[in-house]
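Every protein chain except one is present and positioned as in the full complex.
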Amino acid sequence: MSAMVAAAPPLTRPTRGAIVIDDVVKIYDPDGAAVMAVDHCSLEIEAGEICMIVGPSGCGKTTLLNAIAGFHEITSGRILLDGEVLCSSEKPKADPGSDRIVVFQNGALFPWKTNLDNVAFGPLMQGQLNKSDALEKARGMMADAGLAGVEHNFPGEVSSGMRRRVEIVRALMNDPKVLLLDEPYRALDSLTKSVMHEALLEIYYKNKVTIFFITHDLEEAIFLGHKVAIMTTRPCKPKKILEVDIPHPRDYSVLTSKHFRELMEETNEAVHEEALKAFAAGEKEG
Amino acid sequence: MSEANILRSAIKAGELKAVDVSKSYGASHFTKEVVSACSFTIERGKLTVMIGPSGCGKSTLIRLLAGFEKPTTGTITLDGEPVTGPARDRLVLFQETALFPWMTTYDNILYGPRARGEVTQETLKLAEFLLTKVGLQDFRKKYPTQLSGGMQRRAELARAMINNPRIMILDEPFRGLDAMTKELMWEYYSALYEENRRTNFFVTTDIDEAIFLADRLLIMSNIPTKVRAVFEIDLPRPRRLADLIESDRSNQIKMEALSILHGEAMKSFSRGSKAAADFVDAYSKRMAKT
Amino acid sequence: MSGEPGETRLAESIVDIRGRKRDGHVQGINLTLYRLLQWSRSPRPYLMLIGFALFLGFWYLSVEVWKLPRFREMPGITDVIKEWLSPNPTYGLSLYTEEYYQHIGVSVWRVTQAFFLATVLGVPFGLFLGWSKKFKEYVFPVFETLRPIPILAWVPLAIVMFIASESAVIYLTFLASFFATALNTMLGVESIDESYVRAANCLGASKSQVFRHVIVPGALPFIFTGLQISIGVSWFSLVAAEMVSGQYGLGYVINTSYTMVRYPTIVIGMITLGAVGYVTSAMVRLVGDYLMQWRTRELALGGQ
Partner (left out) sequence: MTARRKIRLDSVYWRGAISIVVFLVLWQIGSMSKIWIKWEAFEWLRDLLVAFGVKPIYLPWIGAVPAPTEVVAAWAGVLGDPGYWQSWYMSFFRVAAGFFAAMLIGIPFGLLLAVSRPAFGMGFPVFEMLRPIPPLAWVPASILFWPTQEMSIAFVTFLGAFFTIVINVVGGARAIDVRYFQAARSMGSSQSDIFWRIILPGTLPSIVVGSAVGMGITWEVVVAAEMISGGGSQIGGTSGGGLGFFIWNSYVGGSYEQIVVGMISIGIAGFISSELLRSLGKRVTPWLRLR
């Protein structure tokens, strides 16, 4: 947080972290009844882009994220990262790796490790750094993200907003190509949420990583994203792609600008429709 | 007479008045004041919204209004009579659902009348009407754990309305819902209010929710909480989300309210540990801009 | 009936609004002092005294004063205390006699051996049961068929299998603890949230690193629940084993003091067993709290 936003160097796009989702289909078979979660979804995300995935709860957005991260298989289609095949019909399950790190909805900081040990976990496990270097780098990155002072607390002792930031720093410690965020700010109250948005952008401007961000909140999507993909209810596929042409670096005043409100109106209708369909179908909370 | 008219005619909207109420916990040198000399009126038939940074003591205030706890000083009166304990004329919807998990939706809704032994033919008809009103007529036999978050909230609204309280108190009821269901619930809840004009007292930390719902907006200070500012929201009713985004008046109110709220939120942050200072840093940058 | 609003609210409000600890340890000590103050001022200690007075009073009156039917033959409270505290007890067992501590020592040593063995074997076994599906599918059915057999049904077989009665007693006590530890450890591993394992995979941890850094610490709370049950169960089966086939130990003392018509010593044996059982399980809890710092601090924050 120390570097003033305005003074940040003009934003140059990195050359890595481009994701191509090509005609992906995913069919679950919970006790026999085949349920299609993803229906021929195709989406392109450029390197270093913030791509927001917006859709009603339980529509299959998380299934897409799990496929990219390599937790679940896909039934058919392909997913590429910088041209290499992550998973395809032949190799349905991508193998997880530190180039694609997930930040989970209810958080996955190890409660039994201090915040510092959590952040240093990645490089330590992969043996890139020895213990003291890893802790040193971790301390630096945490201070950089405004988390100095909570290194030796356990995750359970700090606020949920702060836990979110520690988790993102833990991800960035491994210099990933892609950050996969699954509704990270859902449980926060809106005042803390607004601070989290700025903190995320702050970290993004310094680390230039591609962000695949799942959310229900349209305002959050348009405020943060370069690109907003609005998904249909289950089975999900992109219904409308919105290129958000508000220049980066952005900050909160964007929210009340005229252009932002126009973008909101343009997409609100599409999102509302899908929400009603999900609402009517009595979808149990995703 | 249709059930809707029965419901509407039976409503006696109440007026809740708090006169320099304060509440502190603990004893000897360990006391902690949560509410200090807080006075406000929840006008009859109005939807009053209270907003303040999370953890500023709003929930304690709600427990005082509902009668679960007694204020250390000051008085709370409903239509003149002092509030002594929990009663059917002041019903609370908590942040997490308080539907009884071991009762079906139908039994939950009929709990109040059955507990007071006031189940008549009319009550059963009213229950049917409310079930269809909240769109749960074919979920009557389901248990709360089988309903989605949005459905649980609507079932709880029905359970409260059948007891015909003079004032409905809601403590951030839509907080756990995802943004889309939340917005649908805003429109649904405000339509419900506009239909019955019962006195409603709604607590939240979300400024958009507050402006969309409120006739009158109370902005609370940081802990120990007291009323910091009052806004009359004169937006036309019935309220639609689409017009909220366009109307300049609502955006203007939002910016004013936000500036006060940030001031209060900053005070609560600045007292915390070093990390809190960074939050203040983020806020001060934004304040410089708006 | 509602929870004590004052105390838990206070714990929350003392800790900063965003759940951050206000100013570290100074707060902790004052908090416990304050809680002690509150406890002493609340009716609880006095009620406790009344409760004990009623129980012991009834025991005294029914046996020694009113001499109710059936209660007459029971040892009275005064005889028990006199026996327990006298330097040269009529039946040779009191706080001052060396033999008393010998029996306690033997029983405690047997439980420690059995408990240690059950932990060393039960925990890894439980971890593997929870960690690898295949291992569980092969081994768990056998485990489940043996588990319902009451431990004490093993007594005769144990005597046959282990010629020396000492190892028979240890085996029986071990068996009870082993089942409890293994089962709870397995439940612990299965209770770990999927996203922790996934997060570790993302961060490049290998299978064995995930096992060491996620599975073991994650299952720790359940493991210690299991150890608490296991220590209780081991005392349970030790008593029976000692009653049937022991030469030393508290179970043996209780048993022989019945046959030798030394009734007060029965009660002394029972009380000692209760006390020693309580102390050993308290020790297990302390070790648990120490190993799981992160849980104890989290619970303290929540006002527990």
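Going in written order, the chains are labelled A, B and C, and every chain counts its residues from 1.
Throughout what follows, contacts are C-beta pairs under 8 Å (C-beta built on N, C-alpha and C of every residue); 3 or more make two chains touch, one makes a residue touch a chain.
Treat the numbers as computed from the prediction; the structure is a model and nothing was measured.
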Out of C:L127, C:A219, C:M243 or C:V284, which residue would touch the omitted chain in the full complex?
C:M243
Filtering C:I77, C:L127, C:V169 or C:I254 for touch with the omitted chain leaves C:I254
In the full complex, subunit C touches the hidden chain through residues 1-3, 43-44, 46-48, 50-52, 54-55, 70-71, 73-74, 134, 137-142, 145-146, 148-157, 159-162, 232, 235-240, 243-244, 250-251, 254-255, 257-259, 263, 266-267, 269-271, 273-275, 277-278, 281
In the complete complex, which positions of subunit B touch the hidden chain?
66-68, 85-88, 90-92, 94, 96, 98, 100-103, 111-112, 115-116, 143-146, 159, 163
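We adopt the following convention: only the chains that are shown with their structure count from here on.
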Based on mean C-alpha positions, I'd like to know which chain lies farthest from subunit A.
C
Approximately how many whole Å separate the CA-defined centres of subunit B and subunit C?
47
Rounded to the nearest Å, the gap separating the Cα centres of subunit A and subunit C is 46
Which parts of subunit B, given as residue numbers and ranges, touch two or more other chains?
53-54, 273, 275
What parts of subunit C, by residue number, touch at least two of the other chains?
18, 20
Sites on subunit C touched by subunit A in the complex:
18-21, 193, 195-196, 198-206, 209, 213-214, 217-218, 220, 292-295, 297-298, 301
Partner subunit B, residues of subunit A touching it in the complex
1, 4-5, 56-57, 146-150, 158, 162, 183, 186-187, 189-192, 194-195, 198-199, 215-220, 251-253, 256, 261, 264-265, 268, 271-272, 274-276, 278-279, 282-286
Touching residues on subunit A, where the partner in the complex is subunit C
69-71, 96-98, 100-102, 104, 106, 108, 110-113, 121-122, 125-126, 150, 153-162, 170-171, 174
